[in-house]
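All remarks here apply to the structure that follows.
Omission of a single protein chain aside, the complex is shown with its protein chains in their original locations.
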Amino acid sequence: MVESKQQWKAWLYLAPAIVLLLIFTVWPIINTVAMAFMEDYSGLAKIGGDASFHFGFGNFVKVAQNAEFKQALTNTIFLCLITVPVSTVLALLIAVALHAIKPLQKALQTIFFLPYVTNSIAIGMVFAAMFNVIGSVGTRRPLISSYGIVNDIIRFFGGNWVNWINSGSDYWANMFVLIVYIVWNALPFKILILLGGLTSINKQYYEAAKVDSTPRWRVLTRITVPLLSPMLAYVVITGFIAGFKEYTSIVGIFGESMGPVHEAHRLNTMVGLIYDSLASNNQGRASAAALILFGIILVVTLINLWVSKKRVHY
Amino acid sequence: MSQSTMQVMHARDMQKTSGRQKILKFLGQFGIYLFLILMAAIVLFPFYWMVISSLKSLAEYRLSPPTFWPMQVLITNYADAFTTASLGVLFKNTMIVGVISTLLSLVITVFTAFAFARLEFKGKELLFAALLATMMIPGELFTITNFATVTNLGWRNTYTVLIVPFLVSVFYIYLLRQNFLQIPNELYLAAKVDGTSDLKYLWKVMVPLSLPTLISITILKMMGAWNSYIWPRLVANDEAHRLITNGLRNAFTDTTGDVNYPVQMAAVALVSAPLFLVFVFLRKYIMSGVSRSGIKG
Partner (left out) sequence: MKIVLQNLTKIFPSRNKKSHEEVVAVNNFNFEIPDGKLIGLLGPSGCGKSTTLYMISGLQKPSSGKIFFGDDDVTELSTENRGIGLVFQNYALYPHLTVKQNILFPLQNLKGKDKLDKDTMLNRAYEAAKLVQIEQLLDRKPSELSGGQQQRVAIARALVKMPRVLLLDEPLSNLDARLRLQTREEIRRIQKETGITTVFVTHDQEEAMSISDMIVVMKTGIVQQIGKPQDVYDDPANLFVAKFLGTPPINVFSGRVKGGTLYIGGDAVMDIQTVADQEVTVGIRPEGFVLDDNGPLKCKPTNVEVMGRDVSIVSTHDASLNPLVRSIVNADSKIDIGSEYVRYAVKPHKIFIFSKETEERIYFEVK
């Protein structure tokens, strides 16, 4: 509206952001893509990295052939496929329940949001403590002083204790602990978004359903879920994206070894793999792995969008 | 049967069904509360376990069956935790990085959002679209090259490396620009008529009117510094510059086996405490910021 001849003024306001973005966002995009195709290259020129390289798909081949890559991909996909639906359904139920009550609503809402404002490494350590067995596990005659609170609860109800995360623990037991922690961590954001969606649904639909004496369950499946579908699509898509980038939850519980003592790296994920390559000064392989991850996320997001286009009612 | 008795019967039926409905409704509400309170207990349990474990002696912690309230409250665990993990240095480092990066980030975000919301220049729409497009790319992709860049710049193990690379957040710019756009353009014109400079208008009108968003950004940015783990571990994992999350993980490398859990839990509680305080007092801003984002920290 105001006609300013001083275009440079706008650029002055933009300058700090643009300079920083050029260095730390634009250049990395170009460089990382380039490095992915440069074999035997290290980007660390100053500290004596080898500058010789040749172009090719070698990095991608190496990443794909790496046994740990297959393990990491399996872990990541498995975690996504379980945690996203479980946390979404749980969050939906909690959000609908929260929406249906008046007293205590605010207090409960606050409690359910609490896990969001936590440090995932720190609380991961708490989960480890809860599942940990103190004593000599995995030996012939285990000598145990404490089974950990989770096992104590299981034993209280007459079950057998499980070696969740200690040396000699089962892969599926590890995965179960991770799933519990990731779901616990993912709930608050989903509840917040879904509850926001619920409050924006016009009350008249519910009044109409009441007039027709629609049972509660039918109201949920036939009215709430369809009307909430844009929000559901949103939390599922962001859930998948976050799921594919899972890393710190595992560091929190298992430490940087990414696995129980007897089998480190067993629980590594895609992101973990990228940082491993980086730590071993293999920029090309890290770049290739990052591009593969980007590709997977893109494909999964597109599939999600494609599915939701058919199912989501806007 | 006379008509009046029929009416009476009918009324009694109505009473009966409405009574049954009341009971059903009550049971329904009861079920909902039961479900919510059970879920809330599960959500809260790790926090509870963290706190009570941090107050137990090691011997008591190892008791089986466990105690659900410490027999003897042991505050000394906190002192031990503080020295074991040298939390003092970690707190200081994290505060320095958090405060400086938040302040600088706010200034950059305000300027950039203002230019996009109120000033006219060639290529504005295109540039903004390009910025938004970068949000789709996973951060790991940037980290790889940035790691090389900061190494070549000789920034490893400095505060700079923890602050500068993440000063610009496209998401915060987007958030604030949307907020700025909601402020009617007439206010800007009115200020022009009154001879207000762009900077003064920004400071006196735009910033106060967008305060809630700016507070949200501040909190999320501070939380981001507090919770950041991957980048600091990569580029500044020396004693002098280590941040709180890394320090915590480094101080207690063993997660399984025979660990001194009370002290570890005390450390975890100390690290979590500031987050809880922020949450208790500024919940509104966090929740509104988060509900528009989905970005953690």
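As written, the chain order gives the labels A and B, with residue 1 at the start of each chain.
Definition applied: contacts are C-beta pairs under 8 Å (C-beta built on N, C-alpha and C of every residue); 3 or more make two chains touch, one makes a residue touch a chain.
From a predicted model like this one, the values you see are computed outputs, not experimental measurements.
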Which residue of B:42, B:136 or B:189 touches the chain not shown here: B:189
Touching residue (missing chain; options B:51, B:127, B:205 or B:251): B:205
Residues from chain B at the interface with the omitted partner, ascending: 184, 186-187, 189-196, 200, 204-205, 208-209
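By our rule, only the chains that are shown with their structure count from here on.
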Centre-to-centre distance between chain B and chain A (centres being mean Cα positions), rounded to whole Å: 16
Chain A-facing residues of chain B, complex: 28-29, 32-33, 35-37, 39-40, 42-44, 46-47, 49-50, 53, 61-66, 107-109, 111-112, 114-115, 119-122, 124, 127, 131, 134, 136-149, 151-152, 154, 164-168, 170, 173, 185, 188-189, 192, 198, 223, 226-227, 229-230, 234, 244-245, 248-249, 252-259, 261, 264-265, 268, 271-272, 275-276, 278-279, 283, 286-287, 290-291, 294, 296
Touching residues on chain A, where the partner in the complex is chain B: 1-4, 7, 9-11, 13-14, 16-17, 20-21, 23-29, 31-32, 35, 43-47, 90, 93-94, 97-98, 100-101, 104, 108, 110-123, 125-130, 132-135, 144-147, 149, 152, 156, 165-167, 184, 187, 189, 192-193, 196, 216, 234, 238, 241, 245, 247-248, 251-256, 260-261, 271, 274-275, 278-279, 283, 286-287, 290-291, 293-294, 297-298
